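Take this structure first; my questions come after.
One protein chain is absent from this view; the other protein chains keep their places.
All chains are identified by letter, namely A and B, in their written order; residue positions are counted from 1 within each chain.
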Amino acid sequence: MHMKVHTGHVLRTLVSWGALLPMAVTVIVAYLGTVLWSLKISFTNSRTFPSDELVGFAQYTRLFANERWVLSLQNLALYGVLFIAACLAIGFLLAVFIDQKVKGEGLFRTVFLYPYAMSFVATGLVWQWLLNPTNGLQQAVRQMGFEDFTFDWIIDQDMVIYTIVIATVWQASGLVMALMLAGLRGVDEEIWKAARLDGIPTWRVYLSIVLPMLGPTIATVLVLLLTAVVKVFDSVVSMTQGGPGTASEVPAKFIMDHLFGRANIALASAGSIVLLLTVVALVAPFIYARSRAASKASA
Amino acid sequence: MRRTMKQFGVLSVLMALAGVAHGAGPQAEVIHWWTSGGESAAVRTFSEAYTAAGGVWVDTAIAVGEQARSVAVNRIVGGTPPAAAQFNTTKQFLDLVEQGMLNNMDDVAAKQGWDKVLPEPVLNVVRVKGHFYAAPVDIHMPTWFWYSKAAFKRAGIANEPKSVDELFAALDKLRAAGLIPLAHGGQPWQESIVFTAMLANVGGSELYLKVLRDRDAKAIQSPAFKEVLLAYKRLQGYVDKGAPGRNWNDATALLITGKAGVQIIGDWAKGEFSTAKQVPERDYGCIPGFGPKSPYIIQGDAFVFPKTSNAETVKAQKLLAEVMLTPATQVAFSNHKGSIPVRMDVDVSKMDACAQKGLAIMKDKSRQLGNGEVYLNPDQNGALSDVLTAYWNRNIPVEKVQKDIAAALSN
Partner (left out) sequence: MTTAAIQHRKPSVIRRLGPARVGVYLFLLTASVFFLMPLYIMLVTSFKTMDEIRLGNIFALPVSLTLEPWVQAWTSACTGVSCNGIRGGFWNSVWIVVPSTFIPILLGAMNGYALSFWRPPGAQALFGVLMVGAFIPVQVMMFPLVKIMGSLGLFGTLPGIVLIHVIFSMPVMTLLFRNYYLSIPQELFKAARIDGGGFFRIFAQLMLPMSTPMIIVAAIMQVTGVWNDYILGLVFAGRDNLPMTVQLNNVINTTTGTRLYNVNMAATILTSMVPLIIYFVSGRWFVRGIAAGAVKG
């Protein structure tokens, strides 16, 4: 009997691993493999092609002596916090308001979702035009009579990163709204009835009862948003080209420029390793804790 | 001219069909980044000429130079190289040469006498260690001074500026008239162009070469170079507030609509002017430089031929190189592209007024200078660009800028 259970257990593990084989191969070869390769390249002086000539930490030294790189990390931190907060807030609010049994829900949902379907190459240019003080919003509002209205963030080196936030929040919050809306729809009828019976105002119900229940939804949304933050590139390229000057530089753009334009894959690899380590340091504990909690909950 | 081209086109299509029916000639897949209207017409002169010569042109167009080049490199690495790939006449493909990934075109070069008909800066780029590794096809000049005749009239500027001082005077007049003096697109590469223009016209050819070709630290720290940087920064004061991030086309549009006076950008601007149906010397003016010795800055496009031992492909590569450098094709291509032919010995009497100005300068060998990228590798060029765009957009003491440039070029 004991033997039979043991064999069954081994067989079960084997079959599971068999099914997970594509995932295992992908992770090891594609992900781990390329990260290790990048790591190796970052210690060489490779230009267009990989070279085997090791130069120790020279690339990393050069990286952190580079004003543009340091600025890109600062921008990413600022951008990340604002983008995630704004998307969560706006997405949640939109979902809550749409959930109020409004007429034309389908239409509203499409209006908020369509930006996600469009390529940023063109929409980025439109945002550039919109935010341009000469031709865009500032000009339009001034023509309406408000002579002193200024909205020239996109040409202001201190404020330009906020314009990137605006444009990318426009693109992503529709998706957050959809995910939140689904989560809201999963809230039990009974909760609402009970709250009404107790005479709790609606906004209180949302804040103190529903929001905590959406915890898991929010967690998944956070992961998706965080990956978007780390990879932010298209918007910066088509809106500001990293400018004015290098004010809106982001790590992904720095890496891309050095990978292809500057033919310096060693420096680009060093940059991506640093970026990856930063992300891992921030995210890994969180994922670990969640997966432990999740497996405990379902055990 | 157009009708002949059309007939030529029809003829070559028929010949191509005939070729296909007979088990066609050498097939060449060409990667390039010429995707807009004018560029498309230009590259078509190549494809049609190649077809007429019996070849089969397989077109792989990928917008934006950097993308196209990275795809070409990836294709070479991945084992499916194209027959030809477009690069610039710069050090971009040096790594490819050093890794032995390119076929050389020595046969074609000898046959067509490249060492006699190509300008020296171009020769120095395509000829590496005595072998010809790229077929250059055009010469673009990035630092033309364009001006709107209508804007100049409004500002009361009677004559074209003949010196840098007169240029600044004209800019002042434009500002006084309520127009945008200098139309500019705030992108790093455009700022590099403005800098190059100042280095060439304020600094002069000798200083230019000392800084960009020799990377001489003394020259970079010199008072003369300081003057260049100050002139560069001074121009920034004539630019409108909406400049950052702007595409160069939108800046040219300001000239076309008469809202701005001057733009410093390359000869490809002619494309925008012609799309708006504007004519040189009537609606807009073009100044290649100031003074009798102002240099003609050379940048351009060149095709490299990835290494292959497939005899058919090698045949195709050689035919392609030969076709692209025949005089007739050269002129036809440049007319569409806004460039000037890379061969010095072709009949250019029918090219437009601005091209003629440029060609006149090119006759003087001492005035032929390469663009920064001709002398610097992509990394150095990029580092320089970072310093320049930072200086343009922020108030940094010019001495620090000189130091930063010295550091950038010593990489």
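We adopt the following convention: a contact is a pair of C-beta atoms (placed from the backbone, for glycine too) under 8 Å apart; a residue touches a chain by one contact, two chains touch by 3 or more.
Values in this document were obtained by computation on a predicted structure and should not be read as measured data.
Trainee: Give the residue, chosen from B:T257, B:N310 or B:S410, that touches the chain omitted from the document.
Mentor: B:T257
Trainee: I'm checking contacts with the chain that's been left out. Which of A:T217, A:T246 or A:N264 qualifies?
Mentor: Final answer for the missing-chain contact: A:T217.
Trainee: Against the chain that's been left off, what residues of chain B make contact? List them.
Mentor: 29, 32-40, 43-44, 47, 57-65, 67, 70-71, 74-75, 77-80, 140, 247-250, 253, 256-257, 266, 268, 271-272, 275-276
Trainee: Just the residue numbers, please: which parts of chain A touch the chain that's not shown?
Mentor: So the residues of chain A touching the missing chain come out as 12-13, 15-17, 19-20, 22-24, 26-27, 29-35, 37-38, 50, 90, 93-94, 97-98, 100-102, 106, 108-119, 121-123, 125-127, 129-130, 134-136, 140, 170, 174, 178-179, 181-183, 185-186, 189, 192-193, 195-196, 201-202, 215-217, 219-221, 223-224, 226-227, 230-231, 233, 252, 255-256, 259-260, 265, 268-269, 272, 275-276, 279-280, 283-284, 287-288, 290-291, 294-295, 297-299.
Assume only the chains that are shown with their structure count from here on.
Trainee: Rounded to the nearest whole Å, what is the centre-to-centre distance of chain A and chain B, using the mean of the C-alpha atoms as each centre?
Mentor: 38
Trainee: What residues on chain A touch chain B, complex-wise?
Mentor: 47-49, 67-68, 125, 128, 132-135, 152, 154-155, 157, 160, 239-247, 257-264
Trainee: Mind listing the chain B positions that touch chain A in their complex?
Mentor: By the definition above, chain B touches chain A via 66-67, 69-70, 73, 77, 92, 95-96, 99, 186-188, 240-247, 377-379, 381-382, 386, 389-390, 392-394.
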